[in-house]
Every structure is written in structure tokens, then in C-alpha cells.
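Sharing a structure here in C-alpha cells format.
Shown here: the complex without one of its protein chains, the others still in place.
== subunit A ==
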Amino acid sequence: MSTDHGTPSDSRGVESRDDGAELDAAARLRLIDEQQRRARSGLDPDSRLLYGAWGVAWLAGYLAMWFTSRDGSDPAAWAGWTLAGLIVAAMVLTMVHSIGRSRGTRGVSSRTGAMYGWGWFLGFVTMWAVLNGMIRAGLTDGAVIAVAANGIACLIVGLMYLGGGMVFQDTGLYVLGVWMLLTAAVATLVGLPGTNLVMALMGGGGFLVAGAVTAVVVHPRRQAGAHA
């Protein structure tokens, strides 16, 4: 971090070349690479971290739900609180991390990111209203409400990732969206108590695989920059 290239010598004029004359072309290309790598890791959200957090939240939370209801009974209260707590924690982490990375920037990208973020919020608020309406309309069976809630939530996740994949031109995100739609379908069709196990393994597992693929394949490539 001690690279002080900003020597005062070049404040004498644009044509002053002495401050960098010792750097050859290869060193200059390396300088560009290093700086762009540093800029990207400071500005772009770390997908590995976010996928990992959501993967752990879904895997541990839904496993707890499944584990305490696998004999056909209702899930234990502690399992419900664990799932809710982990989801809220992952949500807070995602918001704090993403907003922090885009801090001090404005324009098309931050506007797009904000619209995408609000999309999630609007989707889940609407889901809450839809479920409430179903309950008001006479839906009382807790098992049906649980299956519907998980299915709709997972559908929103899948569709938002499809949208994200399109907007950010991120094929990996789009593939994850397709996987989440598949998870929504299977989790709903299987029914309780299997729903929770499907959400844990396919949903949580899907996030963790996405995080691992990003860490091993996508991240090093993206960090290396556009020009190979």
C-alpha cells in the first residue's frame, strides 16, 4: 500500500515525463491491472460473501425446520425463530454490504442497483399481502400456508435472479434463478415435511454452489480485468 506514484515532480507540467520514465510497458500494464483489481474489489459487491450468507441461512434454517417436523408434526418454535433470524441476518448483511460498496458513486449503475434492491422489497411486501388475503379468504390450514409461503418466496427469489441476470448481464445469476424456480416447484410439489428439506438442500445448496463457483471460476477471471 506504499506505492506513492504521485510524486510532486510531475506537478510541473503535463509534459513532464521524468517521474515515470523508468517504468517500461510491462510494468505499466501491471500497474493498470493492479489498480483496476483494487478498484473493482472496492466497488463491486463480493458475491462469494452474499451467496455464502444466504446459503448458510437457508441450509441451517430449513434443516432445523425439517428436523423438528420430519415426523409430520409442526416445526419447533426454535426452528422457526432460527430460520427467521438467519434470513434477517443475511438480509441485513446484503444491504449493508451492497450499500457500502456503492457508497460515493452515482449514475446508471447505482440507480440500477437501487431499483433492483427495491424490487426485492416490493416482491416480499406483496407476498405478505397475498398470503394475508388468502388467510382472510378462509385459508386456515397452517401446512397449506407454509407450503404457499415457501413456494411464493422461492418463486420471487428465482424471478428476481432472472431479472438480475438480464440487467447485470450475469449468466451465473440467471442460472441460479432457473435453479431457484426449480426449487420452488419441487419444494411445493413434494409437500410437508419434505418442502423444508428441499428448501434446505436445493435452495441453500444452490446458493453455496453458486458461491463456490464464483470463488473458484468467476472471481479470479473478473478480477483479472477486461484485457487479457
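Here, contacts are C-beta pairs under 8 Å (C-beta built on N, C-alpha and C of every residue); 3 or more make two chains touch, one makes a residue touch a chain; residues count from 1.
Rule of thumb we're sticking to: contacts and distances are computed from a predicted model.
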UniProt protein name of the chain not shown, from "Oxalate:formate antiporter", "Thiol-disulfide oxidoreductase resA", "Sulfur carrier protein CysO" or "Transcriptional regulator": "Transcriptional regulator"
Sole contact to the chain not displayed, among A:L31, A:A60, A:A76 or A:A215: A:L31
Hidden partner interface residues of subunit A, rising order: 1, 3, 5-8, 10-11, 14-17, 19-20, 23-26, 28-29, 31-32, 35-36, 38-40, 42-43, 103-110, 227
